[in-house]
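Selected chains only, in their assembly positions.
All chains are identified by letter, namely A, B and C, in their written order; residue positions are counted from 1 within each chain.
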Amino acid sequence: MSLWEYANPQKFMQLSRRALPWVTVAATLCLIGGLTWGFFGTPDDYKQGSTVKIIYLHVPAAMMAINAWVMMLVASLVWLIRRHHVSALAAKAAAPVGLTFTLIALATGALWGQPMWGTWWAWDPRLTSFLILTLFYLGYIALWQAVDDPDTAADLTGVLCIVGSVFALLSRYAVNFWNQGLHQGASLSLDKKENVADVFWFPLLVCIAGFVLLFLTLVLLRTRTEIRARRLSALLARERMG
Amino acid sequence: MIALLLRDMRLAMRAGGGFGLGLAFFLLVAVLVPLGVGPESATLAKIAPGILWVGALLACLLSLDRIFALDFEDGSLDLLVTAPIPLEGVVAVKALAHWTVTGLPLTLVAPVLGVLLNLPEAGYFWLVVSLGLGTPALSVIGAFGAALTVGLKRGGLLLSLLVLPLYVPTLIFGAEVVKRGADGMATATPLALLAGITAGAAALLPFASAAAIRINLR
Amino acid sequence: MELSVANLAVARGGVTVLEGVSFALPPGRALVLRGANGIGKTTLLRTVAGLQPAVAGKISVGGEAIAYAAHADGLKATLTVTENLAFWGAVYGTAAVEDALTRMNLSDLRDRQAANLSAGQKRRLGLARLLVTGRPIWVLDEPTVSLDAASVALFADVVRGHLAAGGAALIATHIDLGLAEAEELELGPFRARPASENGGAFDAAFGGDFA
């Protein structure tokens, strides 16, 4: 049996029904655990004071905002190339979740920027490309909404997703190309010596895991809903045809 | 392809659609902003680069939906898709025609409007250079947005929404060039970025646009 | 080049409207599609012309051999008759503009803007475009709408000329063109059964028993 079988809605529904409770529980545990540990179990930073704790929301949210787009890109490509409906619907389902993460990252980033940089916002390359990504999320969702025929909508949003990926990647790697930005570089990469201190690092890992699992939960849930909605409209159309 | 370019330009001239409208709009912005903001020359000089670039961008945006919508409505687009020229070429030529009737005239009249907005003298050269380098990107990106939304309900609104994020970098770097130029600072970096955006967009987006049109015509 | 269509199914708005359509159209022949309003003639022709994908079945020639003409005939109101035609001539790389004007009886109107033509004159101009494409297979959706009897006869002559030169024509129409050499195909029998019976792509994906 091949992986593609899960692209069959029926198979997907069965699998996701079984997986969903586990993922949900794991997400809840990681999030509660990680955030509590981060907020209450770590010392204040000597320089930043307690504002450093925004890191437990900001970094995972920003990461997942980008990862969600990458996931949508993969799902869109699968749809465009192999035309598996579940894949298209999963991309559709992920967009609002990704948008929410994006907004969280923007809000927490702005809150953090005020004490750190003395401003809510700056036209730093990472920040700019991230803002553009936010707008892309909006456009992507709006495009899904605007097209009547679901397959056409999936095709068009697929094309848009590919184009938007430029900005998803830029907001992750822009800091590497331009060093004049304000924003933190890749301080978390696993092989770096200049990692943040371990006390912050481990709870952050748990939070990131929590956000990944939360994303998975929400996407599974929303994909199931999308599949049902699609089935419903198809059945209604069938009824009308008599 | 040249026939298509000529036709699109001729249509724009005759119907006043792209050509006049974009230009008129640009003028409008330059005339209305001092009226609205007040005639204080220091303030105007400060905002001139930004306002001129925003005006140019809006003027382009305004005429975008005509790139494909008219041809879609009267069936020309169906015929062009089945014609013996590659659709990518059609898209590129239509973006070029759009630029010739909006971006190019905008670039040429911009210095005049700079006067209205009291742009510092050192800025004129950079205004023309940055518009000349940046407006092609606006047309190519706009053609992509127009291709995604051709024939859709709510097309106009969606078009702005889809195109806006792609326009932001061009706007930022374009206005930056003029600002730095007006202040006598080095302009090489934003200028290079502007050129990069234009080149990248012109090289890649026509393919995405052609795919979008094929999908939308179904 | 023979246009042949095998077991074709076509859909509009996500609903399959015709299925199992098969026919062959050798050079020199014309096929007239008949069927009530809404049966799916336009949808079928657009599919054959390559403007939309088929739901199932095969079409033997690609869009490159086909000249398609529908209600919306791609005329620009602000261009003159000659300019309109010359544009398409340039796109298709043919220089048959003068000839097309004469054959569709448009020479007197050559410098008139398309906006100032009557309904029938516009239609004649739309049909003249076919002549400048130089393509062998004409796919025509109700070509004679708004034409008077004389113009219908003129057009039938043009089609006859095209067939005699080795072309072929697939025509959907509700009226009689007076084309003796045309066969007719009634589309009624190919009306798609409701989706619940015909299975297909939908059922494979979303029609199963799940909740």
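Just so we're on the same page, contacts are C-beta pairs under 8 Å (C-beta built on N, C-alpha and C of every residue); 3 or more make two chains touch, one makes a residue touch a chain.
Remember, it's a predicted structure, so these values are computed and weren't measured experimentally.
Chemist: For the full complex in this file, how many of each chain are there?
Modeler: Every kind of chain, counted over the complete complex, yields A x1, B x2, C x2.
By our rule, only the chains that are shown with their structure count from here on.
Chemist: Please give the intersection of the contact partners of chain A with those of chain B.
Modeler: Of all the chains present, those in contact with both chain A and chain B are C.
Chemist: Let me check something: if the centre of a chain is the mean of its CA atoms, which chain is farthest from chain B?
Modeler: C
Chemist: Going by the touch criterion at the top, tell me which pair is linked by more C-beta contacts: A-C or B-C.
Modeler: Answer by contact count: B-C.
Chemist: Need the CA-centroid distance for the pair chain A / chain B, whole Å please.
Modeler: Using C-alpha averages as centres, the distance is 32 Å.
Chemist: Taking the mean of the C-alpha atoms as each chain's centre, how many Å separate chain B from chain C?
Modeler: Distance between chain centres, rounded to whole Å: 37 Å.
Chemist: In chain B, which residues are in touch with two or more of the other chains?
Modeler: In chain B, residues 218 touch at least two other chains, as defined above.
Chemist: Hunt down the residues of chain C that sit against at least two other chains at once, touch-wise.
Modeler: Touching at least two other chains: none.
Chemist: Which residues of chain C touch chain B in their complex?
Modeler: Chain C reaches chain B through residues 49-53, 63-64, 66-68, 70-76, 78-79, 83, 86-88, 90-93, 129.
Chemist: With touch defined as at the start, can you tell me which chain A residues reach chain B in the complex?
Modeler: Listed in rising order, the residues are 123, 128, 131-133, 135-136, 138-139, 142-143, 146-149, 152, 155-156, 159-160, 162-164, 167.
Chemist: Over in the complex, which chain C residues touch chain A? Could you list them?
Modeler: Residue list for chain C touching chain A: 13-15, 194-196, 202, 205-211.
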